[in-house]
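What follows is a short report on a single structure.
Every protein chain of the complex appears in place save one, which is left out.
Chains here go by letter, A, B, C and D, matching the order in which they are written, and residues are numbered from 1 within each.
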Amino acid sequence: MFSISLRADRLSKTYEAGLLSTGKCIFREVSFEIRSGKTFGLMGSSGEGKSTLGRVVAGLEKATTGSVYYKGTPLTLMKKNEKIAFRRKVQIMFQDPTDAFNPRKKIGHAISEVLALLGVPEARHSSKTEEMLITTGLPKEVLSRYPSQISGGQLQRLALSRILLLDPEYIVLDEPTSALDVSVQAQILHMLKEVQTERNTGYLLISHDEIVIRFMSDSYGVLENGQLKIIE
Amino acid sequence: MSGIARKGTRYLTSLVLIIIINFTLPRLMPGDPVKNLIGEDVYVSENVMEELRAKLGLDRPLYEQFTSFLSDLLHLDLGYSYHLHAPVAELLLDRLGWTLLFVGVSAAIGAFMGSLLGALAGWRPEKKTSRFTGLAFVVLSCTPPYFLALLSLYLFSFRLGFFPSKGFYDAPEIGSILHHLFLPVCVMSVFSASRNFLVMRGSVIQEKEQLYALYARAKGLKDISILFRHIIKNASLPIITLLALDFGFLFSGALFIEIIFSLNGMGTLIYGAIIGKDYPLLQGAFLVIALTALIANMLADLLYGLIDPRVRRPA
Amino acid sequence: MKQRRNFTKSGLYRGLKQWLIFTVLTIIIYSSIYPAGAAGPESSEEKLIPSNGGIFDSIITYIKSLLGEDEKTQGSGMVSEAATTGVQQYPDIERFVLKIATPSIIKSSSFLGDSNLGVFAHLSNPPLMKMDSDGHLVGQLAKSYEVSENNTCWTFYLRDELYWSDGEPVTPEDIKFSISYYGKEVPSARWINDTLETIAVSDANNSVTFKFNKPYTRSDLEFATYNILPAHIWETIENPVEYTNNGPYVGCGPYYLKLIDLNAGKLVFEKNLYWKGKAPESETVEIHFYSSVDVATLALKKGEVDTYYKYAGSYPYAGIEQLEETGNFDFIEKTDIGLIFLALNLKKAPFSDPKFREALSYAINYEEIVRLETLGYGEVPNRGFVPSSMENFKETEKLEYSPEKARRILEKAGYIDSNWNGIIEGEDGKDIKLKILIRPEYARTGELLEEYLGQIGLASDLRTADADTWIALKDNYEYDLTITRSTPWGMLMHASWGSGYFDSRRTGQGVMHNLDDPEFLQLCDNILATTDPEELEGYAYEIQDYYAENLPAIPLYWSSIITPYNRHFEGWHTDPLYGIYNLDNFVNVRKIEA
Amino acid sequence: MNVSIVNTLLEVKDLQVFFKGIKTITALSGISFSIAESETLSLVGETGCGKSVAAHAIMRLLPSEARVKGIVKFRGKNLLELSEKEMVEIRGKEIGIIFQNPSLALNPVYSIGHQLAEPLCVHKKEKKEKALFMAAGALKNMGFANTAEYIRYYPSWCSGGMNQRFLIAASTILGPALLIADEPGKGLDRKRVSELETELKKLKFKNKTALLLISHDLSFVQRLADRVAVMYAGEIVEMADSSSIFEEPLHPYSKGLLNSLPEKGFIPIPGFSPSLSNLPSGCRFYPRCSLRKRHCIENHPDLKKINGRAVRCFLYP
Partner (left out) sequence: MSPEAAHIESSCITEACTEEYSEKKREISSLNFKFPGELLFKISGRRKGLKGQLNRGGIFLFVFFLFMALFPSFLAPYAPNERFTPYKEPSWDHFLGTNDIGNDIFSELVYGSRISMTVGFAAALVSTLIGAILGICAGYFRGALDELLMGFTDVVLIIPKIPLIIVLGAYLQPSIWILIPVLGLLSWESTARVTRSKTLQLREAGYVKSARCMGFSSWHIMSTDIFPNLYNVLLPKFMLATASAMISEASLSFLGLSDISMKSWGTMLSFAFFRGGFIRDMWWWYTPPGICITLCIISIALIGFGLETQGKEHVREGADAM
């Protein structure tokens, strides 16, 4: 109804043909919708272009044809300020948590950078950060550590909570747990669920693991041979 | 593959740019080339100079000079050196053979020696010998080439008297050539080996951490066969690129060694051309060196493709 | 099969093909240039000496020699067959080779084109005239010469018994041919073409007469530099300056040039069997080229070569002590007629002011320069510029070092440091900052100079310039001061006594052309108008007085040319112009047991 | 319990591994287990619990600054005491290993055929041609249709799943008695994992190869392993038959681990694994254990045997 949705409309992605090579089609005419507070699962084997699709939805890559609609406006026609809003409101979380933070920055620095980007005054950084740490359940000392000094599970939590600082409406979760141990996977999935109920965030969950998709999603689709088959 | 097409375009553009640079650069040099054609302490009337100027084509507009330059190039006519009284192509070919021999052999020895020692040093960097060779090559790579050349000449040729001190030969025969070239080739190969050593060492250190090296060990390969069967081939990939990149460098680095050993090669030819503002020769030499470097790079790309299957992944 | 699979499958095949075509094309291009390069100008003399012909040639030669194929040079072949009667019989003495090291490298094997080769070829193709050890011009190929009243007609009487190394006699025709040939073909000798009217040959007198279209007084000197060529060989060569050949060349001196081997870095002169003059003892003379003086020194020390020669240059003074220590060398010391001097830009302030020049002459510590630069093989020069070894030298006042005097002169002339910054201001009221051009070889002298100038309150800006940049800058008068040198020939050229460097009507590479004082120009013209020795002497004194008074240039030191030679040889001769490179020397040097 | 098994192939006793550095890292603090001929033992645990270190220690593939103590008996020989030369004979021939990352474990610049043939050339001194032929045969046995083509392929031209199978083929081409599989399924999707499973099952049942399966994927382990050892922070906390562990885990950690499986509804264990350089003094699991008592904090429990299985917990006397 008047739920603000993120909608993919007949997206296709083709890698351009070079001078001597023919192009390669990644996916064709893919459409789906993510509603706030709901999770749309995207399943497919590796190499099917799930991640590319995820990046297109998050606006990191351009689709060859078709468009992503955010609040009814196609991404390609957005004005600059709309685009900035989109940037904030649609976030992406990646598979490899060890890669999510700049290895040269301490965690605290990385987080206050985001706060600075949001325009939070310097004085309130520490309180904001503490707030954030509570959601992750991590001790305060992680702030003074480098990403390499923290385990994968913790990093993935931090990555999620950093994204949450931006208060996004939608998060594209690109294989958020496939690099993690089962026990940590469970932790992260639960955290995601909690966040969703708390903040009414919409997820696009990309995974090759059917059980994870089933566990998390309200509806899901299978990407196979470039086609999306939606299963409600 | 589009990669090849792109490379091809790049090489073509390089070629065109080289020709353009080649045309413009010597013309930017100071001094009047006509005056340089005349020896020192000689009085020459103005009209003689004008005559020479007309002969050189320097009074024509630049674009005309360029078109004639291009057409000459297509006819393989690189001009005529008024300083050395011979066609440039002839001069260059004459010297190119020698310098290619001298630089080529050194580059080959340097590549082999450097890679081998570098691989051994990288394989067991904690060993005393590895540390020693490492330090030695670092020091060598930090030493100005002419310094190295003079010292070795002093030591081996003067003090020990093992080798002659100048020229390619005394009499044009193989034995004499080998005797004369031994020392310069040694210096040059040590010089190029020091660069290859450092790259190879780093590369082996990097490669031996790779999983396939561990797997080779798990397969039951002996230590040394892991290095020589598995790591070397991977680790030599950067060496190929370096060799190609170094080719131009070696060519001109040979300059100092040629001066020290009084060798009549490309290096001294170019140096003389620069000092004497011998435009046509300079142009020709630049073109030849740039072309050689271009070809070396192309060969390296080709070789890279042959060694590294990742480059030629089938569809 | 494996190969085919992979390549057909991938696009690499196409790429490979392109590269292959390119490579093949390149090879074709190379191979098509190569024969062209190897062929070069043909000549009857040019045959199987392959020395300069690239590596491939020498390999072929080597293989040929392995196969036992006979190689004969045409030159020596001719000698062995034809020469039995005319050949001078030498006494049975030990045959030896005289080896000379030189840093003056020959860049091309062009007999007429390469200036260094021109000097070395004096041995095989001696000029008409030469300079004796006292600096007087005497005949060489010429027995004697006479000049007409109006100085337009020069007649040279040739020596008898001169033969080319192929057995042909040397005729006046050869002289006529050579000189007119130079005038026509060699750019630097165009003056001959411009001024020479006729050349008359008299076989009876064995003489050749040159008639100029205006009085030409310096012909005897000029003809001490032009090598005489065999007309019967060179008349067929179309473009002589561009003609390159590794020899042998037919010559008429005690030796002929047998081989130019640039790759081995040497020239080989072999005895001319038809030489009727004093027979030289050494079988061959070899000139060895060293790109680096350091290496030449090492070769000398090691005994690879017997002596050292550089036109207009000395053996490095710093190395003399070391050579002495070996105990194998003796030295010839001869005051150079060339010198190192400070050229001043007379065309602009402050050096257009004679007072300023005067002050400068007192600012320089000549003693120290002589000590540091020549290590004692030199002396403090006179104000008269011209070194004592030159003909018609006049003793003028010695240059003096006295900073106080310099300062006083400056002050008197109105150059004062009014703003107390330690630097004197010029007429325009600005600090005087002298722009000093330095050629790399005088870097140290430049350093010293900067310090001396500082002592009298002059700032300087040193600018190093390689030879060509230096020429460009000095031709545009973009300097205040520069350190340069004069060569022996330079001292003699134009109106002699160094005037060629200063006369503003001249151009040339090393020439300053910065003096347009009518008095000086008149003096030059006077000298140029006479061949009378007495008159010349008078003018010579006059010009030296002029230098001493006006200081158009300040000599820094007079130095000696030191030539080391192996003690196993004796009988060395030198002349002021070409040093040890003269015929007297080569016919007299003997090997002895040291 | 291992006494009862007749043909012990590999016996690991009190294997300890330390890494010396600024801080000493205790990667393994004394683990013991044994594998009988054609038995499959699985080491399961979280990242950093030391399972891979154990595998590498058995093969003596650890870097030189690792200090290894204990006994690793393979067919009666203590591998840790063998000379490097003797060890070379065992590696690849008697004990094979496959790594978690097949695309990296294969040398990128050699063809698949070459790498498959290499063990034959090295250990059996076969001629290259024959070895290649045999390699093609081995691939055929694995069900590859176009073997002549595949042996000319390079690892980078093939998918991860395919490389995994090539790697298995290379590791088993000499028919080793023991195959160590170090996280073989990691990073592969379901389909590839099931392929891998088929492959390993074939080895297990057809070739009677003993397997030391190291994995964090419990369901994968469940389908393959005969016995399972659960590891936590460098020690074995529970070891039992596969069925009993999955049906009735004893150790709280095993329970937690099983509960976090998808089938059980992703119920997480709270907290994180301890740092290996700073291990808790008592039970290593106590900070995360919901059943902990004061006793657990102070004392380190031993591995105790109950009903043919072993568990390291004070809950079981």
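Criterion: a contact is a pair of C-beta atoms (placed from the backbone, for glycine too) under 8 Å apart; a residue touches a chain by one contact, two chains touch by 3 or more.
Here the structure is a predicted model, which means the values were calculated and not measured.
From the options D:23, D:208 or D:295, the residue with contact to the chain not on display is D:23. Interface note: of D:48, D:161 or D:301, the residue touching the hidden chain in the full complex is D:48.
The missing chain, though absent from the display, is touched by one residue of D:9, D:43, D:62 or D:245; that residue is D:62. Checked against the full complex, the candidates A:27, A:70 or A:101 give a single residue touching the omitted chain, namely A:101.
Only one of C:138, C:372 or C:529 touches the chain withheld from this view, namely C:372.
The chain omitted from view is touched by exactly one of B:64, B:209 or B:223, namely B:209. Mapped onto chain C, contacts with the missing chain fall at residues 293-294, 297, 316-319, 321-322, 372, 438, 440-441, 443-444, 446-448, 450-451, 462-466, 468-469.
Take chain A: the residues that touch the chain left off the picture are 55, 58-60, 84, 87-88, 90-105, 110, 113-114, 117, 142, 145-146, 148-151, 154, 159, 162-163, 166, 179.
In the full complex, chain B touches the hidden chain at residues 6, 9-11, 13-14, 17-18, 21, 25, 28-30, 121, 125-126, 130-131, 134-135, 138-139, 141-147, 150, 154, 195, 198-199, 201-203, 205-206, 208-211, 234, 237-238, 241-242, 245, 248-249, 251-253, 255-256, 270-271, 274-275, 282, 285-286, 289-290, 293-294, 297, 310.
Basically, only the chains that are shown with their structure count from here on.
Here the two chains linked by the largest count of contacting C-beta pairs are B-C.
The central chain of the assembly on a C-alpha centroid basis is B.
Mean C-alpha positions place chain A and chain C at a centre distance of 81 Å.
As a whole-number value, the distance joining the C-alpha centres of chain A and chain B reads 52 Å. Chain B has residues 1, 4, 313-314 in contact with two or more other chains. For chain D, the set of residues that touch two or more other chains is empty. Per the touch definition, chain A reaches chain D in the complex via residues 45-47, 151-154, 178-179, 181-187, 189-190, 208-212, 215.
Here chain C touches chain B in the complex through residues 6, 9-12, 14-16, 18-19, 22-23, 26, 29-30, 32-34, 36-38, 40, 50-59, 61-62, 65, 105, 107-108, 110, 113-115, 187-188, 190-191, 194, 241-244, 261-266, 288-292, 294-295, 298-299, 301-302, 304, 466-469, 471-472, 475, 487, 489-490, 493-494, 500, 506-511, going by the rule given at the top.
Considering their complex, residues 1, 4, 7-8, 30-32, 35-45, 48, 52, 76, 80-81, 83-87, 89-91, 93-94, 97-98, 101, 150, 153-154, 157-158, 161, 164-174, 177, 258-264, 268, 272, 275-277, 295, 298, 302, 305, 312-315 of chain B touch chain C.
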